[in-house]
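Shown here: the complex without one of its protein chains, the others still in place.
What follows is subunit A.
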Amino acid sequence: MKGTSMSAASAGGEPVPGGTAVEPEPAWRGLPRAVLTLRRLLLVLWMVPLAVAVGLLLGLLAGPAWAAFAALPAGLLLWGWPLLGRNWRSWRYAERADDLLIQRGVLWREETVVPYGRMQLVEVESGPLQRKFGLASLQLHTAAAATDATLPGLDPREAERLRDRLTELGEARSAGL
C-alpha cells in the first residue's frame, strides 16, 4: 500500500484564524509497539547470523581462540536491544490546532514543529516487511528540504487518517513559500 497526496498550495491563501496564544499541553501519541518488534527483529536477523559466521569462520580458519570475536556482534545485540526500546519510547507526535509536533531521540533529542500551512506533500509508504507487521511510515515535506518530519511506523489506518487530516488542514491554512 503506497499512497501519496498533494496539498495544492494556493497562492496567497488566507490563514485561518483560531490559533490561541496559550496552547494547552497537546495530546501526545506514541508509535505502535510493532515498530519496536520490527526493529528488534531486524537487529536479531543481522547480528545472530553475523555472530555465527564470524565464530565459525575464525574458529575454523584461525583457531578456536579467535572465535571469541563472535562475542562482538553478540555484544552489539545485547547492547542494542534496550537502546531500541528507549529510542522507541522517545518517539511521539501531537496534532495541535495549527501545527504538528514530532519529538524523538534519547541522547540526541530533537523536536520539530511543522505548521500545517507549510506542508507541500504528505507521503505514506509501506514496504513489504512493514506491511507484514501492519505498519506504514508517514513523511511530511515542506518547501525546505531540511525539514525532516518523518514518523517511521504507524498503524496504516492511523497513517491514512493523519494523511487525510494533514492534507485537509494544509489546504485550509495553505501559505506556500
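Heads up, the rule we're going with is that a contact is a pair of C-beta atoms (placed from the backbone, for glycine too) under 8 Å apart; a residue touches a chain by one contact, two chains touch by 3 or more; residues count from 1.
Just so we're on the same page, contacts and distances are computed from a predicted model.
Look at the chain that isn't drawn here: its UniProt entry, checked against "Succinate dehydrogenase cytochrome b556 subunit", "Benzoylsuccinyl-CoA thiolase", "ABC transporter permease" or "PH domain-containing protein", names it "PH domain-containing protein".
Among A:L45, A:A71 or A:A144, the one in contact with the hidden chain is A:A144. For the chain missing from the display, the contacting residue among A:V48, A:L78 or A:V113 is A:V113, taking the whole complex into account. Even with one chain removed from view, subunit A keeps its contact list with that chain: residues 11-12, 14-15, 19, 21, 23, 98-99, 107-115, 117-118, 142-149, 173, 175-177.
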